[in-house]
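One structure below.
Here the complex is missing one protein chain, while the rest keep their positions.
This part shows subunit A:
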Amino acid sequence: MFNRWCSTGMNRFCASDRLEYLQGLVTEFQDTDSEEAKEQILANLANFAYDPRSMEALRMLQVTELFLDMLTEENENFVEFGIGGLCNLSMDRECRDQILQSGGIPLVTGCLSSHRDETVLSAITTLMNLTTAASRSQTTDSAVVQSMLRFSLTQNPRLSNLATVFLQDYCTQDQVDKARELLQGHSQSAVGIPLPKD
C-alpha cells in the first residue's frame, strides 16, 4: 500500500520531465530536414507510447496526429513506426478516442496493404483497439473482413493467428460468412493486397 503511493509519487515527479523531453522530440521532428533523424525520433516517440506513464504527455502534444500523418508517407520506415506508435497509443482509451475523432480508421486500414508484416500486424492490432460500439461498422467493414480472411490463410503464423483473433473476437459470424462468399465469388476488394513492387 505505502509502496504504491510512494512509487506513483515518483512517477508524477518524472511526468513533468517527461513532457519536457517529449516536447523537445516533437519540436526537433518538426524542425529537422534529415530523414534519418526523423526516423529515429519517430521510433523514439512510438516506443514512448508503449509506456502508460507517457500517455498524458503524448496526448497533450498531439502525437496521435503526428503518427497519423506518417501513414501516408512514401518512406516505409515512417509508415511502420507511425502505425507502431498508433498500435501502442490506441491501447489507451483517451488516445483511441483521439484517433477516432481524427478520422484515423481509413488511414489505418490502408496500412493493411503494406509489404511489411510488422506494419500489417500493427494495423490489425490498432483496428482491434479502435473498435467501439460506435466505430464497429467502420473497423469491421466488409473489405477489412475479407482481407482478414486472406491473412488468416497465409503461412505466416503471426499474421494468420492475429487475423484469426480479429475474425473471432471482433466480427460476427454473419460478417465472416458474407466475406467468405464474396471471396469465392471473386468480387474481392483490394484492401490488404499489396501493390506489386516495381
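The criterion applied here is as follows: a residue touches a chain if its C-beta (ideal position, glycine included) is under 8 Å from a C-beta of that chain, and two chains touch if they have at least 3 such contacts; residues count from 1.
Keep this in mind: contacts and distances are computed from a predicted model.
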(request) Given the choices "Methyltransferase-like protein 5", "RNA-binding protein 48", "Eukaryotic translation initiation factor 3 subunit I" or "Mitochondrial processing peptidase beta subunit", state the protein name listed in UniProt for the chain not shown. (result) "RNA-binding protein 48"
(message) Can you say which of A:Q40, A:S102 or A:S189 touches the chain missing from this structure?
(response) A:Q40
(message) For a quick check of understanding: of A:S102, A:Q138 or A:T164, which residue touches the chain that isn't displayed?
(response) A:T164
(request) Please give every residue of subunit A in contact with the chain that is not shown. (result) 1-2, 8, 11-12, 24-25, 36-37, 39-41, 43-44, 46-47, 50, 52-53, 55-56, 59-60, 76-77, 80-81, 84-85, 87-88, 91-94, 97, 114-118, 120-122, 125, 128-129, 132-134, 151, 154-159, 161-162, 164-165, 168-169, 194
